[in-house]
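Quick notes on the structure that follows.
All protein chains but one are shown in place.
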Amino acid sequence: MKILYFAWLKTKLQMNGETLPWAAERPDTDSLVTWMQERGPAFAEVFSDRDVVRIAVNQEYIIGNTPISEGDEIAFFPPVTGG
Amino acid sequence: MKILYFAWLKTKLQMNGETLPWAAERPDTDSLVTWMQERGPAFAEVFSDRDVVRIAVNQEYIIGNTPISEGDEIAFFPPVTGG
Amino acid sequence: MIRIQQEAFDTGAEIAEISKGRTDIGAIVSFTGLVRDFNDGRNITGLVLEHYPGMTERELAKIEAEAHQRWQLQASRIIHRYGNLALGEPIVLVITASPHRQDAFDAANFLMDWLKTKAPFWKSEMTADGRTVWVEERTSDIDAARRWQK
Partner (left out) sequence: MIRIQQEAFDTGAEIAEISKGRTDIGAIVSFTGLVRDFNDGRNITGLVLEHYPGMTERELAKIEAEAHQRWQLQASRIIHRYGNLALGEPIVLVITASPHRQDAFDAANFLMDWLKTKAPFWKSEMTADGRTVWVEERTSDIDAARRWQK
């Protein structure tokens, strides 16, 4: 799975993204976020407030828990501020 | 008094405007309109429907009857259609 | 700023001029009205716009001042043409500049609605069959202007 981070998530995690293998312990976006929260201090901080982290799966916003599979592109980012 | 006609009033009356002396029998806009209505067939037609004739005195819209005096500029025109 | 003129104008040049050398403007909205070939079921070949010189300037100045009172505007521009206008040519231009996007949008919308019902311009259309038809007032324009009554 391709993971992407944008804006201050990227700054705080000090990476644009990473490749993660699909794993049975994180079959959907909710479990992936929980896994992220337990990954270390920087991740814990970034993912501490679920309300400020938006998620897109394959470049589409998701609302609620969504299954993920190998080959998906999963992006985490704060509320958008363009325009 | 300077009298001005615009748009289809001008076309129907075949003039841009005229100069009328102030007269005691038409001391305000209402009496001026009544006087116009009795002036001949073209005027009678143009001023027959008071609702479609707008009046400006000295380049300001007037609502309701307004006194007029020598030196005033009185304009008659249909609802505006610019923009 | 108000301009009443016979010659065509360039929307882009007017927008560029309003923001030139400034870094305090956040939003610019422009409205350009054009002569179109079809109106109220008639094929049009051109327009003639008549106006009331003197009163036009006064009314547009009042409308512009009202917009500056209602919204936070840093600049505005109203340009309206008169005379003979060919198909596709611009008739009217309204530009508003503001630190806030909704102020710029609302003020431009308001300026057009008030201008449509208050500025002393009259359109006549040349129709495809060679007639000249005075354009009639639209109820929708009156309703649009009424929205802004306080």
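Order of writing sets the chain letters: A, B and C. Residues in each chain are counted from 1.
To be clear about the criterion, a contact is a pair of C-beta atoms (placed from the backbone, for glycine too) under 8 Å apart; a residue touches a chain by one contact, two chains touch by 3 or more.
These numbers come from a predicted model, not from an experiment.
Would you mind listing the shown chains in contact with the chain that isn't displayed?
Spelled out, the missing chain touches these shown chains: A, C.
Per the definition of touch given earlier, which of C:Leu49, C:Ile63, C:Ile78 or C:Met112 contacts the omitted chain?
Result: among the candidates, C:Met112 touches the missing chain.
One chain is left out of this view; which of C:Ile4, C:Val48 or C:Ala144 touches it in the full complex?
Of the listed residues, the one touching the omitted chain is C:Ala144.
Would you write out the residues of chain A that touch the absent chain, in ascending order?
Interface residues of chain A facing the absent chain: 4, 6-8, 10-11, 56, 59-61, 75, 77-83.
For chain C, which positions touch the chain that isn't shown here?
10-13, 15-16, 19, 21-38, 87-88, 99, 101-102, 104-105, 108-109, 112, 144
The rule we apply is simple: only the chains that are shown with their structure count from here on.
Using Cα averages as centroids, what's the distance between chain A and chain C in whole Å?
49
Quick one: chain A and chain B, Cα centre-to-centre, how many Å?
Distance between chain centres: 73 Å.
Any idea how many Å lie between the Cα centroids of chain B and chain C?
Using C-alpha averages as centres, the distance is 27 Å.
Which residues does chain B have that touch at least 2 chains other than itself?
In chain B, no residue touches at least two other chains, as defined above.
Which positions in chain C touch two or more other chains at once?
Nothing qualifies.
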